[in-house]
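For this view, one protein chain was removed and the others were kept in their places.
So, chain A:
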Amino acid sequence: MAVLLMGKSGSGKTSMRSIIFANYIARDTRRLGATIDVEHSHVRFLGNLVLNLWDCGGQDTFMENYFTSQRDNIFRNVEVLIYVFDVESRELEKDMHYYQSCLEAILQNSPDAKIFCLVHKMDLVQEDQRDLIFKEREEDLRRLSRPLECACFRTSIWDETLYKAWSSIVYQLIPNVQQLEMNLRNFAQIIEADEVLLFERATFLVISHYQCKEQRDIHRFEKISNIIKQFKLSCSKLAASFQSMEVRNSNFAAFIDIFTSNTYVMVVMSDPSIPSAATLINIRNARKHFEKLERVDGPKHSLLMR
(Lines give C-alpha, C1' and ligand atoms only; values in the text may rest on other atoms or scores of the structure.)
Protein backbone atom coordinates (compact mmCIF):
# COMPACT_ATOMS: atom_id res chain seq x y z
CA MET A 1 0.00 0.00 0.00
CA ALA A 2 1.69 3.13 -1.17
CA VAL A 3 1.42 6.78 -0.34
CA LEU A 4 2.14 8.70 -3.53
CA LEU A 5 3.62 12.15 -3.31
CA MET A 6 3.27 13.89 -6.66
CA GLY A 7 3.39 17.32 -8.15
CA LYS A 8 5.38 19.48 -10.50
CA SER A 9 9.09 19.80 -10.12
CA GLY A 10 10.10 22.20 -7.39
CA SER A 11 6.68 22.30 -5.77
CA GLY A 12 8.03 21.21 -2.38
CA LYS A 13 7.37 17.50 -2.05
CA THR A 14 10.78 16.40 -0.86
CA SER A 15 11.00 19.38 1.49
CA MET A 16 7.72 18.47 3.14
CA ARG A 17 8.65 14.86 3.48
CA SER A 18 11.98 15.78 5.01
CA ILE A 19 10.41 18.06 7.58
CA ILE A 20 7.64 15.71 8.67
CA PHE A 21 9.50 12.43 8.57
CA ALA A 22 13.20 13.20 8.58
CA ASN A 23 13.64 15.87 11.24
CA TYR A 24 14.65 18.63 8.87
CA ILE A 25 13.85 22.15 9.95
CA ALA A 26 12.45 24.40 7.25
CA ARG A 27 15.78 26.12 6.67
CA ASP A 28 17.54 22.80 6.03
CA THR A 29 15.40 22.07 3.02
CA ARG A 30 17.21 24.67 1.00
CA ARG A 31 20.04 22.21 0.57
CA LEU A 32 17.91 19.57 -1.15
CA GLY A 33 18.52 18.64 -4.78
CA ALA A 34 16.03 17.65 -7.43
CA THR A 35 14.51 14.23 -6.91
CA ILE A 36 15.54 11.87 -9.67
CA ASP A 37 12.85 9.44 -10.74
CA VAL A 38 11.26 8.09 -7.53
CA GLU A 39 12.64 8.16 -4.02
CA HIS A 40 11.21 5.35 -1.92
CA SER A 41 11.12 5.60 1.83
CA HIS A 42 9.67 3.24 4.35
CA VAL A 43 8.66 5.35 7.29
CA ARG A 44 7.83 3.81 10.59
CA PHE A 45 4.81 5.40 12.16
CA LEU A 46 3.23 4.59 15.50
CA GLY A 47 5.57 1.66 15.90
CA ASN A 48 4.02 -0.97 13.75
CA LEU A 49 2.70 1.05 10.85
CA VAL A 50 4.95 1.33 7.84
CA LEU A 51 4.22 4.08 5.38
CA ASN A 52 5.50 3.22 1.97
CA LEU A 53 6.17 6.72 0.71
CA TRP A 54 6.83 7.32 -3.00
CA ASP A 55 8.31 10.76 -3.53
CA CYS A 56 8.02 11.14 -7.31
CA GLY A 57 10.33 13.57 -9.10
CA GLY A 58 8.34 16.23 -10.89
CA GLN A 59 10.45 16.97 -13.95
CA ASP A 60 8.46 16.67 -17.17
CA THR A 61 10.47 13.71 -18.40
CA PHE A 62 9.68 11.77 -15.25
CA MET A 63 6.03 12.77 -15.10
CA GLU A 64 5.44 11.65 -18.63
CA ASN A 65 7.06 8.36 -17.86
CA TYR A 66 4.76 7.81 -14.89
CA PHE A 67 1.70 8.08 -17.11
CA THR A 68 3.03 5.84 -19.85
CA SER A 69 5.58 3.07 -19.36
CA GLN A 70 5.55 3.18 -15.55
CA ARG A 71 1.83 3.66 -15.14
CA ASP A 72 0.88 0.29 -13.64
CA ASN A 73 3.90 0.22 -11.45
CA ILE A 74 3.26 3.63 -9.91
CA PHE A 75 -0.51 3.78 -9.58
CA ARG A 76 -1.39 0.32 -8.42
CA ASN A 77 -2.05 -0.36 -4.72
CA VAL A 78 -2.14 3.28 -3.80
CA GLU A 79 -3.84 4.09 -0.56
CA VAL A 80 -3.24 7.83 -0.53
CA LEU A 81 -2.40 10.28 -3.28
CA ILE A 82 -0.95 13.59 -2.14
CA TYR A 83 -0.74 16.10 -4.95
CA VAL A 84 1.24 19.25 -4.30
CA PHE A 85 0.50 22.50 -6.14
CA ASP A 86 2.90 25.40 -6.02
CA VAL A 87 0.61 28.39 -5.41
CA GLU A 88 2.97 30.62 -7.37
CA SER A 89 3.04 28.43 -10.46
CA ARG A 90 2.78 30.20 -13.81
CA GLU A 91 1.74 27.08 -15.65
CA LEU A 92 -1.68 26.47 -14.17
CA GLU A 93 -2.95 24.63 -17.22
CA LYS A 94 -0.05 22.26 -17.27
CA ASP A 95 -0.40 21.65 -13.53
CA MET A 96 -4.05 20.77 -13.96
CA HIS A 97 -3.26 18.57 -16.92
CA TYR A 98 -0.80 16.52 -14.92
CA TYR A 99 -3.19 16.40 -11.97
CA GLN A 100 -5.93 15.05 -14.14
CA SER A 101 -3.65 12.46 -15.69
CA CYS A 102 -2.92 11.34 -12.15
CA LEU A 103 -6.58 11.09 -11.34
CA GLU A 104 -7.24 9.05 -14.45
CA ALA A 105 -4.52 6.64 -13.56
CA ILE A 106 -5.81 6.41 -10.00
CA LEU A 107 -9.35 5.80 -11.17
CA GLN A 108 -8.12 2.91 -13.28
CA ASN A 109 -5.71 1.33 -10.88
CA SER A 110 -6.58 2.34 -7.32
CA PRO A 111 -10.09 3.78 -7.37
CA ASP A 112 -10.42 3.65 -3.56
CA ALA A 113 -7.43 5.81 -2.93
CA LYS A 114 -7.91 8.92 -0.80
CA ILE A 115 -6.86 12.11 -2.48
CA PHE A 116 -5.32 15.15 -0.83
CA CYS A 117 -4.46 18.37 -2.63
CA LEU A 118 -1.96 20.62 -0.94
CA VAL A 119 -1.81 24.21 -2.13
CA HIS A 120 1.71 24.85 -1.04
CA LYS A 121 4.12 27.78 -0.50
CA MET A 122 1.28 29.92 0.80
CA ASP A 123 3.83 32.03 2.67
CA LEU A 124 4.67 33.60 -0.68
CA VAL A 125 1.15 34.97 -0.98
CA GLN A 126 0.21 38.21 0.76
CA GLU A 127 -1.44 37.48 4.05
CA ASP A 128 -4.71 39.20 3.30
CA GLN A 129 -5.03 37.32 0.02
CA ARG A 130 -4.43 33.86 1.34
CA ASP A 131 -7.93 32.82 2.22
CA LEU A 132 -9.32 34.09 -1.03
CA ILE A 133 -6.77 32.41 -3.22
CA PHE A 134 -7.02 29.16 -1.37
CA LYS A 135 -10.77 29.14 -1.66
CA GLU A 136 -10.58 29.67 -5.40
CA ARG A 137 -8.11 26.87 -5.84
CA GLU A 138 -10.09 24.56 -3.66
CA GLU A 139 -13.21 25.10 -5.72
CA ASP A 140 -11.36 24.48 -8.96
CA LEU A 141 -9.78 21.34 -7.65
CA ARG A 142 -12.98 19.93 -6.25
CA ARG A 143 -14.63 20.49 -9.57
CA LEU A 144 -11.83 19.01 -11.60
CA SER A 145 -11.58 15.97 -9.39
CA ARG A 146 -15.10 14.71 -9.90
CA PRO A 147 -16.21 11.91 -9.64
CA LEU A 148 -13.35 11.48 -7.20
CA GLU A 149 -13.31 13.43 -3.97
CA CYS A 150 -10.36 15.35 -2.73
CA ALA A 151 -9.51 17.08 0.53
CA CYS A 152 -7.67 20.38 0.07
CA PHE A 153 -5.27 22.07 2.45
CA ARG A 154 -3.23 25.22 2.26
CA THR A 155 0.30 24.65 3.44
CA SER A 156 3.71 26.19 3.99
CA ILE A 157 6.86 24.78 5.50
CA TRP A 158 7.27 28.00 7.45
CA ASP A 159 4.24 27.63 9.70
CA GLU A 160 1.92 25.17 11.32
CA THR A 161 -0.28 24.61 8.28
CA LEU A 162 2.02 21.84 7.14
CA TYR A 163 1.18 19.87 10.25
CA LYS A 164 -2.51 20.22 9.82
CA ALA A 165 -2.44 18.72 6.34
CA TRP A 166 -0.18 15.86 7.24
CA SER A 167 -1.98 15.07 10.47
CA SER A 168 -5.20 14.76 8.49
CA ILE A 169 -3.53 12.57 5.91
CA VAL A 170 -1.91 10.27 8.38
CA TYR A 171 -5.05 10.11 10.50
CA GLN A 172 -6.73 8.37 7.57
CA LEU A 173 -4.15 5.65 7.64
CA ILE A 174 -4.38 4.71 11.30
CA PRO A 175 -6.48 1.58 11.50
CA ASN A 176 -7.80 1.67 15.06
CA VAL A 177 -8.25 5.35 15.46
CA GLN A 178 -11.86 5.19 16.71
CA GLN A 179 -10.91 2.95 19.54
CA LEU A 180 -8.03 5.23 20.38
CA GLU A 181 -10.39 8.20 20.52
CA MET A 182 -12.84 6.41 22.72
CA ASN A 183 -10.12 5.52 25.19
CA LEU A 184 -8.78 9.04 25.10
CA ARG A 185 -12.24 10.40 25.90
CA ASN A 186 -12.59 8.12 28.88
CA PHE A 187 -9.20 9.15 30.12
CA ALA A 188 -9.96 12.86 29.72
CA GLN A 189 -13.27 12.56 31.51
CA ILE A 190 -11.80 10.66 34.40
CA ILE A 191 -9.06 13.12 35.07
CA GLU A 192 -11.36 16.09 34.37
CA ALA A 193 -9.18 17.53 31.64
CA ASP A 194 -10.35 20.23 29.28
CA GLU A 195 -8.53 18.69 26.40
CA VAL A 196 -6.24 15.77 25.67
CA LEU A 197 -4.10 15.41 22.55
CA LEU A 198 -2.19 12.40 21.35
CA PHE A 199 0.87 12.94 19.14
CA GLU A 200 2.92 10.47 17.17
CA ARG A 201 6.34 10.40 18.72
CA ALA A 202 8.68 11.04 15.83
CA THR A 203 6.67 13.35 13.64
CA PHE A 204 4.57 15.07 16.34
CA LEU A 205 1.53 14.86 14.15
CA VAL A 206 -1.72 14.88 16.09
CA ILE A 207 -3.34 11.50 15.69
CA SER A 208 -6.16 11.79 18.15
CA HIS A 209 -7.77 14.31 20.46
CA TYR A 210 -10.63 14.89 22.82
CA GLN A 211 -12.04 18.20 23.95
CA CYS A 212 -14.85 18.79 26.36
CA LYS A 213 -15.13 22.52 25.88
CA GLU A 214 -15.14 24.68 22.80
CA GLN A 215 -11.78 26.36 22.30
CA ARG A 216 -11.07 29.63 20.54
CA ASP A 217 -8.24 28.75 18.22
CA ILE A 218 -9.17 26.03 15.77
CA HIS A 219 -5.59 25.89 14.59
CA ARG A 220 -4.13 25.15 17.98
CA PHE A 221 -3.34 21.52 17.23
CA GLU A 222 -1.04 22.13 14.38
CA LYS A 223 0.48 25.11 16.14
CA ILE A 224 1.38 22.95 19.07
CA SER A 225 2.76 20.24 16.76
CA ASN A 226 4.94 22.82 15.10
CA ILE A 227 6.16 24.43 18.30
CA ILE A 228 6.95 21.24 20.15
CA LYS A 229 8.57 19.60 17.12
CA GLN A 230 10.86 22.59 16.64
CA PHE A 231 11.67 22.59 20.31
CA LYS A 232 12.38 18.89 20.24
CA LEU A 233 14.78 19.35 17.33
CA SER A 234 16.52 22.24 19.07
CA CYS A 235 17.00 20.06 22.12
CA SER A 236 18.55 17.29 20.05
CA LYS A 237 21.00 19.77 18.54
CA LEU A 238 22.29 20.25 22.09
CA ALA A 239 22.51 16.49 22.53
CA ALA A 240 19.60 16.60 24.94
CA SER A 241 16.36 14.71 24.38
CA PHE A 242 13.04 16.35 25.07
CA GLN A 243 10.97 14.46 27.54
CA SER A 244 8.31 16.56 29.15
CA MET A 245 7.04 20.04 29.75
CA GLU A 246 4.62 21.75 32.10
CA VAL A 247 3.16 25.13 31.29
CA ARG A 248 0.88 26.89 33.71
CA ASN A 249 -0.64 30.18 34.64
CA SER A 250 -3.57 31.23 36.76
CA ASN A 251 -6.08 29.98 34.19
CA PHE A 252 -4.75 26.67 33.09
CA ALA A 253 -2.06 24.04 33.27
CA ALA A 254 -0.81 22.05 30.29
CA PHE A 255 1.29 18.90 30.54
CA ILE A 256 3.20 17.43 27.66
CA ASP A 257 4.84 14.12 28.31
CA ILE A 258 6.02 10.91 26.74
CA PHE A 259 3.08 8.59 26.76
CA THR A 260 3.46 5.20 25.14
CA SER A 261 6.51 3.99 23.24
CA ASN A 262 5.15 5.63 20.11
CA THR A 263 3.21 8.61 21.37
CA TYR A 264 3.27 11.83 23.35
CA VAL A 265 0.31 13.14 25.23
CA MET A 266 -0.78 16.66 26.04
CA VAL A 267 -3.25 17.27 28.85
CA VAL A 268 -4.87 20.65 29.42
CA MET A 269 -6.46 21.31 32.79
CA SER A 270 -8.33 24.49 33.61
CA ASP A 271 -9.17 23.61 37.20
CA PRO A 272 -6.33 25.23 39.11
CA SER A 273 -7.17 23.39 42.30
CA ILE A 274 -5.96 20.09 40.96
CA PRO A 275 -2.27 19.82 41.81
CA SER A 276 0.24 18.90 39.07
CA ALA A 277 1.32 15.82 40.91
CA ALA A 278 -2.17 14.41 40.70
CA THR A 279 -2.38 14.89 36.96
CA LEU A 280 1.03 13.43 36.45
CA ILE A 281 0.13 10.34 38.41
CA ASN A 282 -3.00 9.97 36.36
CA ILE A 283 -1.01 10.20 33.15
CA ARG A 284 1.41 7.63 34.41
CA ASN A 285 -1.34 5.21 35.28
CA ALA A 286 -3.07 5.70 31.98
CA ARG A 287 0.12 4.87 30.16
CA LYS A 288 0.01 1.21 30.88
CA HIS A 289 -3.48 0.97 29.56
CA PHE A 290 -2.66 2.68 26.29
CA GLU A 291 0.51 0.62 25.84
CA LYS A 292 -1.61 -2.46 26.00
CA LEU A 293 -3.93 -1.00 23.42
CA GLU A 294 -1.04 -0.39 21.07
CA ARG A 295 0.37 -3.82 21.46
CA VAL A 296 -2.89 -5.69 21.09
CA ASP A 297 -3.89 -3.99 17.92
CA GLY A 298 -0.41 -3.92 16.54
CA PRO A 299 0.45 -6.73 14.17
CA LYS A 300 -3.09 -7.22 12.92
CA HIS A 301 -3.38 -3.71 11.70
CA SER A 302 0.01 -2.87 10.37
CA LEU A 303 0.02 -1.72 6.79
CA LEU A 304 1.61 -4.31 4.60
CA MET A 305 4.74 -3.26 2.84
CA ARG A 306 4.51 -3.38 -0.92
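Convention: a residue touches a chain if its C-beta (ideal position, glycine included) is under 8 Å from a C-beta of that chain, and two chains touch if they have at least 3 such contacts; residues count from 1.
FYI, contacts and distances are computed from a predicted model.
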Can you match the unshown chain of the complex to its UniProt protein name from these: "Alpha-endosulfine", "Large ribosomal subunit protein uL14m", "Insulin-induced gene protein" or "NPR2 like, GATOR1 complex subunit"?
"NPR2 like, GATOR1 complex subunit"
Among A:N23, A:S41 or A:Q59, the residue in touch with the chain that has been omitted
A:Q59
Hidden partner sits against chain A at residues 10, 30-34, 36-37, 59-61, 64-65, 68-69
